[in-house]
Structure formats: structure tokens, C-alpha cells
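Pasting a structure here, questions to come.
Every protein chain except one is present and positioned as in the full complex.
Our next item is chain A:
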Amino acid sequence: MAAEGDELDGELSRALQSECLGVARQRSGSRTSSNRSGGRRSSNISPASRIFRNLLILEDSLRGQARRQRALRWQYTVFLSCLAGAAGFSAYELYLQPGGSLPRLYSLALQFMLTIIVVAVFLFNISGQYRRTIVSPRRFFASTNKALKPLHLRLVRVPRRWDDLVSDAVRLLGSYSAGLLLWVLRGRCRWVRFFWAHAQPRVGATDVKLVLSPRAFSAEVREGWEIYRDEFWAREGARRRRGRDGAGTTAGATASADGSSERTKH
């Protein structure tokens, strides 16, 4: 908090300085924004930048949530279908199988399994887990959009084109194989590391994105948001690549990523 305050103070003094020198831009919008934000912020940064920046954070979080919900639903669908398969198999073996009687121990085990599964599914439904893991992830987009509607925002799925899918598959494959190779070589080969750094999954609005409602915002703002987002993620992707390329496979990869990227940036 204190550091931030210092930063803000520094910023403020810089702004004053530049105002004295007469290079600061005076815009009608900036004054109102500074009033709104308590007058402490520098008036120099356009409200659009701040809004877009916060939209980025919002969008990233929503994207993470959407992914989490999808994974949750997928996991539990697989789990439940495994249970259903096992239950179906034991029911068939016990009651519908045309051949003669089963060995006693075997049929007992099957009966036990069937009972357990039925009880488990019943409890699963009763305890609200079914709702939590299957139903609500399915409604995630609809429900989130209801909350976002007053803000004139909408969360949409990005249709994935087939070349994106191929690229994703290649990236995944490349990243795994290069990671394995790096592990075998203990991160010695520069080219493998380069390949590894460049085979990272795509970042940004690849599957889920936030769009501004055309009814409330002009084309300029909406397009500005799209460009801002794409540009930010292009930079972020480059930054991460550089970080990975420079840092290697050591544990402190992420920690040193920032430093190295900053060094290479300027």
C-alpha cells in the first residue's frame, strides 16, 4: 500500500512537472475522471486505458472460471458414465444374462457393487453435487451473462477454427516432446529450449472472450477494446516466450522470467 502511495505521489509530481512545462494534454474528459477517482490519480491516463485494463483482468478471470467449469463438468461426466457402465454391467450379469447361474462369490460381489453405485448416485444427487458439477457448469455462460447484462457486457465462446485446433495440437505435442527432451538433456540444448519456449499454448482470447454490447457502445470503442486485448496478449505471449527461452527449466523459471523480459525489452 505504501509503495503504491509513493508511486502515485511520484506520478503526481511528474504530472505537475509536465504541466508546468506545458506538454501535458488537457482533455475535457480527464478532469471529470480525476474528479471521480478522488482527484489523486494522474489525469493523464485515459479512462479508456483503465477500463480496458480492468476489462482484461475481468475477462481473464471469467475465462479461467469458464475453463474450470468445463473441466469440472467433463470430469464428473466421465466419472458418472463409468459408474453407469459398471452398474449396467453388473445388472446385466445378475438379471439379464441368458446363461446359467453365476458363481456365488462373483454374484455377491456384483450385487454389492450395484448397491454401492445406486446409493452413491442417489447421494450424489441429494447432496447437490449433481447440480454443482453438471448442471451449473452447463449454465455458466447463461448465468454469467445475466449478471453482465446491466454492464452491457457479454461473455461469448470463440468458435475454434480447424487451423487453430491443429496449431493447438501441434503446440501441445511440441511442448510435451520438447519438455521431455529438455528433461533428458537437462536443459542443455539451446535449440530444444527455443523450440520448447515457442511451443507454448496460445494465450489470450482463444476460447472465451468478453464483448461490449453494440447497443451501448459505439463501433470505435468496441473495436478499440478488441485491438487492445489482442495487442496486450500478443505482448504477453512474447514476454512469456522470452521468459521461458531465457530461464530454462530451473525452478525459478517464472521468477526470473520478468527480469529477463524486462532486460530484453528495452
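The criterion applied here is as follows: a contact is a pair of C-beta atoms (placed from the backbone, for glycine too) under 8 Å apart; a residue touches a chain by one contact, two chains touch by 3 or more; residues count from 1.
We take it that contacts and distances are computed from a predicted model.
Colleague: Of the candidate names "DNA replication complex GINS protein PSF2", "FCP1 homology domain-containing protein", "Fanconi anemia group C protein homolog" or "DNA-directed RNA polymerase III subunit RPC8", which one corresponds to the UniProt protein name of the undepicted chain?
Modeller: Answer from the UniProt record of the missing subunit chain: "FCP1 homology domain-containing protein".
Colleague: Which of A:S90, A:T144 or A:S175 sits in contact with the chain that's absent?
Modeller: Candidates A:S90, A:T144 or A:S175; residue touching the omitted chain: A:T144.
Colleague: Mind listing the chain A residues that contact the chain we can't see here?
Modeller: 1, 3-4, 7-8, 11, 14-15, 17-18, 21, 23-25, 27-30, 32-33, 36-38, 41-42, 44-62, 65, 136, 140, 143-144, 146-148, 150-153, 163-164, 166-167, 169-170, 212, 216-221, 223-224, 227-228, 231-232, 235-236, 258, 262, 266
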